Each structure stands twice: as C-alpha cells, then as structure tokens.
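All protein chains of the complex are present and in place, except for one that has been dropped.
The chains carry the letters A, B, C, D, E, F and G, assigned in the order they are written, with residues numbered from 1 in each.
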Amino acid sequence: MRDPNNVFHLAIPARDLDETYDFYVTKLGCKLARRYADRITLDFFGDQVVCHLSDHFDRDVNMYPRHFGITFRDKRQFDNLYKLAKQRELPFFQDLSKRFQGMIEEHEMFFLRDPSNNLLEFKYYYDDRMMY
Amino acid sequence: MRDPNNVFHLAIPARDLDETYDFYVTKLGCKLARRYADRITLDFFGDQVVCHLSDHFDRDVNMYPRHFGITFRDKRQFDNLYKLAKQRELPFFQDLSKRFQGMIEEHEMFFLRDPSNNLLEFKYYYDDRMMY
Amino acid sequence: MRDPNNVFHLAIPARDLDETYDFYVTKLGCKLARRYADRITLDFFGDQVVCHLSDHFDRDVNMYPRHFGITFRDKRQFDNLYKLAKQRELPFFQDLSKRFQGMIEEHEMFFLRDPSNNLLEFKYYYDDRMMY
Amino acid sequence: MRDPNNVFHLAIPARDLDETYDFYVTKLGCKLARRYADRITLDFFGDQVVCHLSDHFDRDVNMYPRHFGITFRDKRQFDNLYKLAKQRELPFFQDLSKRFQGMIEEHEMFFLRDPSNNLLEFKYYYDDRMMY
Amino acid sequence: MRDPNNVFHLAIPARDLDETYDFYVTKLGCKLARRYADRITLDFFGDQVVCHLSDHFDRDVNMYPRHFGITFRDKRQFDNLYKLAKQRELPFFQDLSKRFQGMIEEHEMFFLRDPSNNLLEFKYYYDDRMMY
Amino acid sequence: MRDPNNVFHLAIPARDLDETYDFYVTKLGCKLARRYADRITLDFFGDQVVCHLSDHFDRDVNMYPRHFGITFRDKRQFDNLYKLAKQRELPFFQDLSKRFQGMIEEHEMFFLRDPSNNLLEFKYYYDDRMMY
Amino acid sequence: MRDPNNVFHLAIPARDLDETYDFYVTKLGCKLARRYADRITLDFFGDQVVCHLSDHFDRDVNMYPRHFGITFRDKRQFDNLYKLAKQRELPFFQDLSKRFQGMIEEHEMFFLRDPSNNLLEFKYYYDDRMMY
Partner (left out) sequence: MRDPNNVFHLAIPARDLDETYDFYVTKLGCKLARRYADRITLDFFGDQVVCHLSDHFDRDVNMYPRHFGITFRDKRQFDNLYKLAKQRELPFFQDLSKRFQGMIEEHEMFFLRDPSNNLLEFKYYYDDRMMY
C-alpha cells in the first residue's frame, strides 16, 4: 500500500491548453487544481499531472517507451472508467484487452490518447501483487 | 488524500538497464519489482515506474515539459531524500532551492537526472493544499 | 478520499428547536452534540450541522439553490437511510429516483424536508468518481 | 473521526459563475470538479460544494443563521489557510479572532465572504472533542 | 468510526482467576495482556477488559442494568464468534435471536455469561448507523 | 490498534435520566445517540455506553472491581479532558495522579463519579504498549 | 490490526544469493530492496526478510520448529499466491490442505521450500480472530 499523504507528480507537454482542459477535466473527469497562462495542473485520480504548454509534444504516437496512468485495485473503478471513456468517446489508442490470460500476471488494460499525443494506460490486475 | 490502494504508473525510456538499476535501486533506494530483458519495473516510493530499454531517450535535458517525481507531505522524508542524494552523489540537475519564499505557494525542491536523461523532481510544500 | 480528521460544518435556520431535535435526532438518527437555548449542534453523519433558532427560514421550499446532504460511497448505507426515512415517515420532498440512467453519471437520490423547510439530499453514484 | 469515503455536499447560490470560479478555484485554491452553464461543482477541502447560478442569493450578509466551512484538526492547516486568505486578499467578513479564551471551548476562527454573499467560516479548536 | 488509537477499558469482578483465564483466553479467544496475583488484563477484541479478583461479583444474573460486549460492523465476524461460542460450549445466557425484525433497528444478538456472572452481549446491526 | 469499525458497548445503571444526560452530554461532552423513556444511549468517545434507568446502582462507591473509561494514546486528548473536567466541575473520585513514576508502566489517570455512582477512569500511558 | 508503519524483520540463511534472488524476487514476486555481496534484503509482503549468505542453512527440512510466512485476511490474496506458486512451479514442501475442517480454527495452508531449505508457510483462516 502506498502512502496516502504523498503525491506522484508528472509533467507532460500540451500543445493547447483548452483542448487539454476539455480532455482531462470535462471528459476524463479529472479535477482542475490550477490554471495559468502556460500550464494546467490536475488532480489526476489523486496524483498530480501538470500539462505544460509546449511545442515538444510527440508528433507520432508510440506505446513505448513513454506512457502513464493508474493501476486500480478495485475492478469496479476500472470498469467504470472504461465505461466513461466509451460513453464520452475519448480517443482510444488501444481498446480494452486482456493480457496473459490464465497466468498470474493476467490483467485488463486500455490505452487513451490525449490531444497532445500523450498515451494514458489504465490497468487492472487479478492478483494485486502484480501491480508493480 | 489519495487512495492508498491504487498505483500511479509511469513508463520511461532507459538506454541501459544496468546503469538504470544502479541509479534507481542501488543509489536512489527504490525497490526492484521485476527485471526482464527489455525493462525494469520499480516500486518508486509506492508507485510504479517502468524503465523500458529504448533508443528514444532524450539526448539533451530540459526541465520542461517532461519530468516526474514525488511531492512529500512530511518534510523529514524530503530532507532525508535530499541527504541521500548528496551522500550517494546522485547527479543533480538543480540543487535544493526554495521557490515563492514567503508566499503560500512556497516550496523546496531539487532535480535529479537519471542516466537516460529523465528528470526527477522532488518537492515539499509548506502548505499541503498547494501540492496539486 | 477526504481527510477523516476534519469536519465540514454547516449552519442552518431552525424555527423551533424541539421539532428540530425530533427530526434530526429522534427520527433521522443523528447524534446530538450540544443543545443551547438558541441552537442545537449535531454530528450529522460525521460532519457538523448547527441549527440556529431563527426567523430567517424559508417560507416556501425550492430545490435550488440551497440544499445539503451526504453522498454515500456504499450503496448499503444509502439504502438503509432510505428505508429508515420511509419507516419513520420522514417528510419527503422528492422520493427515491434515478437520474442519468445508463450514463456514467447515473445516481440514485431522494430529498427530505426538515421542519424549517431546509432540504436534505442523499445520493449514491454508481461510479464513485462522479461524487464531486 | 468521520468516514473518509463519504462526501458532504452543499448547494449554494452564485450570482455569477466566473467570479465564483475566481473566488473558489483561483483564490481559495479549491479544485474544480465540473463546470456547466448553470453551475460549478467544487472539491471543497474534500467535500463537495455546488454553486448554482441563481438570483436567490443574499443581498445583505448575516453571520446567522446560514454559513458553512471547515473545522480543522491540524492547526497548521488552519494557519496556512488564513495566510492564504490574507495574501490573496480574500474578502473577510470577520478577521481572525479567538473565542472562549481559557475555556475548553476555546477556538480560533475567521469568516470569508464569497462574491454571492455566502459566508464561509473556518475554525480550529484546541480540544478536538469540541469540533461538534 | 471510532479512533483506532484509543482503547476502551472496563474493570469487572472475577471470583477466580483460573476460571476467568479459561473462559476469556482459552475459550473466547481473547489475548492475555498481563496476569498478576489479583487480576488479569485482556485484549478484548481490541479494547481492554481487566478482571479483578473480588468477592463483589453478582450472585444472580440479570440482563439489566449491567452488561458489556462488542457490536460488529462485519456480519462475518459476528457469525464466526457465535460459531466459536457454540463449538466451545460457552455458557449462553440468551441464544442467538433477532430483534426488531423488518425495522431499521433490526439486529442479531446473543448473551454469554462468564464464570463470575458477568454478562457479555454481542450484536450485529443491519444498518451500521444503529450501532450507537 | 483496534478496529475502527467495531464498537465496544457497555450498559450501566442510571438512577435518573435527566441528571445522567446532564453529566454525560452537557458536561462531559459525549454525544447523545438516542433517548427513550427507560434509557439513554451515548457515543462515548467513539464507543457506546447505554444508561438504563434502574434501581440497581451502587449506593457506595468503590474503585474496584467495577469502573470503565478511555485510555488515550495522545496526551493532548487526555490533558484536554482533564481540563474540561476541572472547568465544568465534574465530581472527581480521584484527582489527577501519576502511577509507577520512572517505570515503564508509568501513567497518569483520574477518576470521575457519575450521578449514579459509576466510576469513570481516564488514563494516559507514556509507553503505548502498556495500554492493555 | 497491526500497525502499518512498523515492519517485522527476519534474517535467514542463504547458501547462494543468485538462487535466493531467483526464488524470492523472480518467482515468488517479492521486491528486492538491496543487494550486497553477503546478503539480499527483501520487501516480503510488506515486511522485511534478509537472506544472509551463510553455511549455516538446514541440510534437511523439518516443518518444526522453524518456518515463517504470511497469514492473509483476504482469501483472494491467499488463492492468488497459491496459483502463482503452482504456475511458476515453486517447490512445495506441503501442498494446499485444510486443517480443522468444520472447526472455528479451520484454515487453509501450504508450505514452500526455498533453495536454502527454509520453509515458508502461507495461511488463510475463515475466522480472522484465529490468525494469532
């Protein structure tokens, strides 16, 4: 179990703050902590993601080596997020899929793509020890 | 307070897994969760960082738009980490500094650089509401 | 997750303290913290509601813009409270209903009316991220 | 100790959503959960406050019978909030004061006024049993 | 939710420490914290019960006005304790029964009698708000 | 650490419910959960105490073998309660005293007497392992 | 409930650190905290196990008097671990078995043997009070 008092923070590029706000706050349902002229800071599922206005975003999208997201311990939270992503038509980079079926490492995951080509991966493991 | 049961996960590039292991496990004191031929997965202060062997690491280092790290609620944890970084001679990208002195946003921070030019920022805010 | 150590407090008007006591403590099952000549303070589901004897209560009742209540994470607590309200014949302003069926925002809710025309809304969301 | 999983929610009137956003998000540092044409929902210190665009706000301001806020268990959080309110020049309805000095009920408190004349009271009790 | 750090303590009479030990530790499965010549202190389901060797125990047993026990939030813990009491043939003062069936106050309970005629009541409420 | 979800409950005699209410709620600051014609149920520092109207109260008061109370882990809570008891002139059976000074069992304690001659003991141990 | 902040630590002999690493980290899925020339320290299900390179390991294996392991409160964690042990073909000293069927002490358990003949026992009790 991680410490509930600390916060992981991640800074990523955003090519436009309005579409970033639309993706993360309006659609994905993250909370907006602060908005400045050059960045948006988000309460991203309890951690912090800062979207910096920048020209250094990826022009093409690759799953590796960079992506980020949340691994849920509660399957219902994972399922609800997938349902939200479908209903609100968030852009999927890879739809829901299962990996390592029947193995102890079995998990479900899907990838979203934000407007600046950052990839978000959400996962659920059947064995919570496999989360790391 | 974030949910202690979930885990933030971040995938980053690593140009060499041995030096990555040395930086994160031996020096920074993160726990090694798994090691494969093409990646290392870490328990990074309770969250997960996956270092993928990759040629797509940054050749030069910039603070923006990409970096990641932990914001501590307990100053002692922050101070201990700084002391560790100094004693074990981890490469600093920016040494300990204070920002917004006297303001409510006042915080202390420092930046480390891993062997693949990923930047790690560690922070402590005097007002914990400013962590986001 | 909110901080279990802090308390939200809300002050509302009460036209009569005896009927207020009867509604909140005897019927709704809140705990009485203190009673003075001019007010009653309640442990209202873990937060604090203070009912001030006052002539400034609403003469007619409207759902907007003022009401308050609890959003439960556990459906059983929500269902139990609804059952209590029915059995003890608390005055409903709006009976149990579902909103946004099939949508990610789907939730169940009902409204009670206290003797001073304050409206209490209790809710349960199928996706706990929608609680805010 | 209250249940960290549930959320207190409060609906209040707002005469203008932009100035409401400015007061609660930009200045007071609450997180924005959602914004619609007719309301803003806030993560207000872990609970939920919904500001409904409405003409039914108070024209004049009185401490009783209606106000709301947070009672902190940790004096540092209370002190930091007061410092923030002063630095960011939030409108005070009543500045920092002590009540019941020397008594077990002794506490510090201050009142802010939002742009729609809603009053916010923040408190700190020296004896945490007095929080209710 | 009560504070996990504090402990309720209760002192009761015991006419004989060996039979008291046998009842509470060997049969009921409480942990022995300390044993002195004149008393036994127990970790009784997380709280403290001290059994003082004394001639002032009750000669006849009445349900009122004195008894003590635990109200469980988790039905499985309640059911397991009842099963233990049956299997280990602890003396029942009142066997498992339901009260207020169909009402919001509905609960299950049973009474045990210790060797010094102290009565122990264990309860489970279907609505956890009724535990007080 | 005890389970925050369960509740210890204790039933004690009360010779008069009004004076019992005055002692426990008005003076000692416990929360009233319910009041019936023949009993009062209290949220007593997070656990439950039920005061049954009864003629079987103790005519004279002895420290042994029966008393009850709370052992605090936080000295400030203990000190605050003592201050409250003094200010509100609760009847002491034994004033603040230290036992086992210099020993690992060292603790501070005081005894109050309720209107029905039930004794309440409140304690603080310097070594929290000695709480049992 | 035990204190989540403290750590149980156990030092055991290891005849070879590479095979020890393979057993505990690669197969059993424990996290490696540190590796020195003469020992490996592990985050063993949240506690600490230190494997010291030593010639004093057991030549033959006996269940008594020495073994160690985890007793899980959540059956799913126990079942997942058993599944992992089977899939990854960890050496069993005793396969899954039930003890005290129908009794309150009923539990499931299995024994693994590490490369240095240390025995690991994992257990699940149907009644969590029997964990001690």
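One rule holds for everything that comes next: contacts are C-beta pairs under 8 Å (C-beta built on N, C-alpha and C of every residue); 3 or more make two chains touch, one makes a residue touch a chain.
For clarity, every value in this text was computed on a predicted model and none was experimentally measured.
The missing chain, though absent from the display, is touched by one residue of G:L28, G:I70 or G:L112; that residue is G:I70.
The set of subunit B residues touching the chain not shown comprises 4, 29, 31, 46, 77, 80-81, 83-84, 87-88.
Seen from subunit E, the chain kept out of the figure touches residues 25-26, 29, 31-35, 43. Within the entire complex, the positions of subunit F that touch the omitted partner chain are 1, 103-104, 126-130, 132.
Here is the rule we use: only the chains that are shown with their structure count from here on.
A separation of 31 Å divides the Cα centre of subunit B from that of subunit G. In terms of their C-alpha centroids, the spacing between subunit B and subunit C amounts to 44 Å. Look at where the CA atoms of subunit B average out and do the same for subunit E: the two points lie 51 Å apart.
For subunit C, residues touching at least two other chains, in rising order: 1-4, 29, 31, 33-34, 43, 46, 77, 132.
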